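Every protein chain of the complex appears in place save one, which is left out.
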Amino acid sequence: MEETKVLDRVEYEEYESIPVSFRKFGFWIFLSGEIVILGGIVASGILFRLSYPEWFANSEHTNFIISSINTLVLLTGSLTAVLAHKYATFHDWNKVQLFLGLTALCGFTFVGIKFIEYSIEIHHGFIPTRNVFWMFYFGITGLHGLHVLAGTLIIIGVMIYLRKKKVIEAVENAGLYWHFVDIVWLYIFPLFYLT
Amino acid sequence: MSQVASVVGHHLESGEHEMSFIRKYIFSTDHKTIGKQYLLTGVVMAIFGGALAIFFRINLANPGFLTDSQYNAFVTYHGAIMFFWVAMPILLGGFGNMLIPLMIGARDMAFPTLNMISFWTFFLSSVVLVISFFVPGGAFSGGWTVYPPLSADPERFLGANLGTVLFLLALALEFASMLMGGVNFITTSLTLRAKGLSLMRLPIFVWMQVLASLLFMFSVTPLIAGAIMLLLDIILGTHFFRVEAGKVGDPILWQHLFWFFGHPEVYVILFPALGILFEVITTFARRPVFSYKLVVYASIVAGILSFLVWAHHQFVAGINPLSATGFSITTVLISVPFSMTLVAMGLTYAGGSIRFTPAMLFATFAFAMFIIGGLTGLPLGAVASDIYFHDTYFVVGHFHYTVFTIAVLSTIAGVYHWFPKMFGRRINDTFGKIHAWLTLIFYNGFAFPAFFLGMAGHPRRYATALEFGFLQKYQWIHELMTISSILLLATQIIFLIVFFYSIFAGKEETEPNPWKSTTLEWLAPSPPPHLNWGAFTPVVERGPYEYASNGKDVDFIPQGRLVKIEHMQKA
Partner (left out) sequence: MLPIDISEHGYLVDRVIKFSVGGGVIIGIVSFAILFYILWRFRRSKNPTPLSDVPPLLKKVVYIDFVMIIFDLILLFVSTYAWFIFFIRPVEKIKKEVVDKGEKFVEVKVIGRQFFWTFEYPGKDGKFGTPDDFTLGNVLVVPENHYVFVKLTAADVIHSLFIPNVRVKYDAIPGKETHLWFKPTKSGKYEIACAEICGEMHYRMKAYLVVLSEEDYKKWIENAPYEVSVLKDFEEKIAKK
């Protein structure tokens, strides 16, 4: 399968454009919307934490160990995503598939561990309707978990796409999404687990 | 970009290959087909939403026609459908998709597959919405603004649990679809322009679509968060918005989240409509936009300001009175950039040679009606008069003079204008002119009296006026409004018949530029083929509105020209 070179200027046709490739630009537009959504929810969580003293009594019951493992899982996924991109720039597409696959594995691991974590908490009677803290906890971590799942599915989608077309930017964008989900987690982790 | 070029190369070398019917018309990635799909779905939803309005207007003229909860459900769905399933898909999904690539000289959108997905997501959202109307338990009936606690406990208050959940899901799908579309519009407009088409040479239409997409993207996201919280309240019984003894919920939070989106949302639909109006008016007045830069900058300022006015919907809803004052100031002042844009629009006519084709009639009516809409916003934005006018028919009058003008009059102007380009045929001119005048008369017949009802203090969302002594004497106004609205819908149904007839059997228009317009889309054949430009590429050499610039035998100079690809240098 021949490669398709990703060019900023097209053979045969010239484009008037801002100095960014359209794939990257489009992805950042999408990402900025996501930042506002998740940022908004996390910001409301932070505001609530600042005004509700009961927060701390409840946050003792979140599981620091499980979430630390999950943090490592996410960070590992970020590493493998970066490696995937590196090998993409070297056009070593087999290694790309390998590292994307590892990233997806991290994704599924994260979601699986989260599932177990929720089961434990619900078993102990900590349900979303219990009080403000648990409302936000399940709401925010749940939403984040769904984004990890979506990111994993995107990675798999890119892996399938890459079998036909070798587009470096697709790998880069998939990695970008993963990093975004990672960064959001770095705000969530202290908010719910480090108290 | 290379993706597109390699497809082009492939086509140029091996000739067009036949696509299956499904790939060409159903699961198409061609922006023009997707645009038509959005337009068609929007029109179908408009008939549904319009019919709902007729039914509840009949109830107002003839109380007892509907049950109380039917009335509220019809009002709710009419509002939601008109905003989300008619105005947005037609103005953004329809016109945006059809015209942006053509106007900037591109072959398609930057992400054609994403574009296709965005349409089918929208289609799914329409299906879910219609289903939600008919499910057992009833449709959601708490107003299109979905205020909790009424909406957060639908089983208890409205008996409509499933309907409410499906309504919210349909809304979420619609938002997702428009977000996907927005990514395409912004990226395409900024990265795929023809050579020579700098940003300040863009047609106003394209500027407006980009601004609208940006506004939507940054305003809808908090509401998505709010909708998730509302769904959690309904399904799981959380207390984000629900109020129960000893629990935390804040119904006002929803109002803030909703209106933080709701206000930019009206500009999301206004800007594309203004874009259409500028294109039509410049073409048929044969003059450039009066101060292009003013319009662009004023619109950007208005767009930014639109994020600072939202609580004018909540002046008497429990917010701090001092912040209400602040919002009143921003709201009244936002009329300034808009009045600048409107003066520029009016002065675009001045000095011209105005030809009143149906498109121009609709555009001019839209412009005039929008002036009324804008001016009637001031009694609402001024906080003290809003004490009286809040939630009365004065608001109904105001938003019908703005939203209806945007969603219907401007849209129809655009349809008449670009119909030859999109379908290679004409809609009969005489019919168009009659259509325009009848629409104007019947529309004012139902919308203008609303202001009188508002002055009388008639509250909104009342199934009938007859319960209150201070309203009973205005029942005749309700009857007048109902008759006008029925006649208005009848006129539009006739138009739709003529529209569809003209697509298949209208007079053929082989001339690619029948209106002698300057922008790039008129260089393409009518209708443009897949990938738009064939073996040519457009090159832009001047601004978008070179009309009346030199007074020679031609009174316009097209913005660009087509250059055969062999003559272009490889980059």
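Chains: A and B, in written order; residue numbering restarts at 1 for each.
Going forward, a residue touches a chain if its C-beta (ideal position, glycine included) is under 8 Å from a C-beta of that chain, and two chains touch if they have at least 3 such contacts.
Note that the coordinates shown come from a computational prediction; the quantities given were computed from them, not determined experimentally.
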item: Chains still shown that are in contact with the chain withheld from the display; value: B
item: Hidden-chain contact residue, picked from the options B:L162, B:L347 or B:I503; value: B:L347
item: Of B:L236, B:A317, B:L438 or B:L531, the one touching the omitted chain in the full complex; value: B:A317
item: Of B:I235, B:L333 or B:I441, the one touching the omitted chain in the full complex; value: B:L333
item: Residue among B:K24, B:R355 or B:R561 touching the omitted chain; value: B:R355
item: Omitted-chain contact residue, chosen from B:L162, B:L438, B:A548 or B:I565; value: B:A548
item: Interface with the unshown chain - residue positions in subunit B; value: 68-69, 72, 141-143, 147-150, 157-158, 243, 249-252, 285-287, 290, 316-318, 321-322, 324-325, 328-329, 332-333, 335-336, 339-340, 343, 346-347, 349-356, 364, 367-368, 371-372, 375-376, 378-379, 382-385, 387-392, 452, 455-457, 459-464, 467-470, 547-551, 555
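We adopt the following convention: only the chains that are shown with their structure count from here on.
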item: Footprint of subunit A on subunit B - complex, ascending; value: 1-6, 8-9, 106, 110-111, 179, 182-184, 186-188, 190-198, 217-218, 221-222, 224-225, 228-229, 232, 236-240, 248, 537, 540, 565, 568, 570-571
item: Footprint of subunit B on subunit A - complex, ascending; value: 4-18, 20-23, 25-26, 29-30, 32-34, 36-37, 40-41, 44, 128-129, 131-132, 135, 139, 143, 165
